[in-house]
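All protein chains but one are shown in place.
This part shows subunit A:
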Amino acid sequence: MSDARADIPYAQTGDAEFRDYVALLKPRVMSLVVFTALVGLLVAPGTLHPIEGLAAIIFIALGAGASGALNMWWDADIDAVMKRTARRPIPAGKVAPQEAMALGVALSGLSVIMLWLATNALAGFLLAFTIFFYAVIYSMWLKRATPQNIVIGGAAGAFPPMIGWVAVTGSISLEACLMFMLIFMWTPPHFWALALFMKSDYHKANVPMLTVTHGRKATRAHILVYTIALVPFALAAGFTSIGGPVYLATALALNLVFLHGAWAIWRRDEECAEADAYRVEKRVFRFSLYYLFVHFGAILAEAALARLPAYAEFALRFKILEVF
């Protein structure tokens, strides 16, 4: 591990705007974190005051944003040479690296303490561990050291629904672990599909992506293997308290399509993929985004359906809705 990248100077173009600091927090990643954490929080057994729930979601998102800022500080040298990330605030010269680091550290501390105070110590600890995992284990260590970086780094993105669940219940359960595993096992095929059609970028940045170290044929095989390994976890959630017929039917359909896509990627060779500009790989990558979103949407739908009789009774008692 080296601290060389913190010293790399980037030509400053002037004072940063407010939106540059927002960009440091990776708002697109934050939106996925907010959604999955919200699902974890809403489907957990137990109750939380609405303001406590709102605070929990805000501080989980802020913690994710803080780890994003730390990642951008550490990986500024990689970001500078990759087309997709070259316009990020640090390589673009809008925010100084040390400023991004300071923002990341400050927001990490604030989000962890506030989540602890708003909910419980275990939720605060899990958020602290997630930030540590993403900023130190993934960004500083694994990303530049092993082609399995995506696999282990994916754990950082898998924690938010578990933290949402723990914020309500105060403990980790099978359901929280299955939601974790759903994102954890989904991450490798999702990112490797991206790496297949963004090959030159990772190669240029010297990041040991599987496509660079083991070749594209091995990457295609890995996508298929990880997709097969993902299926049991996705279906198993259907047999726990967060599942049900709606979730099971949705998960079955989504996993069949995802498996079919992974199979199609595995069967193709490079000539075939280049001939149609990686059409299948791009299609599977796009589908993988919907895959995760719809799975968590189905978990939320199951919770809403399960609580419908209680809502109806409430509405009847207070004469809110005459239809019941």
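The rule is simple: a residue touches a chain if its C-beta (ideal position, glycine included) is under 8 Å from a C-beta of that chain, and two chains touch if they have at least 3 such contacts; residues count from 1.
Following the convention adopted for this analysis, contacts and distances are computed from a predicted model.
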Original post:
What is the missing chain called in its UniProt entry, if the choices are "ABC-type dipeptide transporter", "Peptide/nickel transport system permease protein", "Cytochrome C oxidase assembly protein" or "Alpha-D-ribose 1-methylphosphonate 5-phosphate C-P lyase"?
Top reply: "Cytochrome C oxidase assembly protein"
Subject >> Per the touch definition above, residue among A:Ala16, A:Ala69, A:Leu230 or A:Ala262 touching the missing chain >> reply: A:Ala16
Original post:
At which residues does subunit A meet the chain that is not included here?
Top reply: 14-18, 21, 49-52, 54-55, 58, 117-118
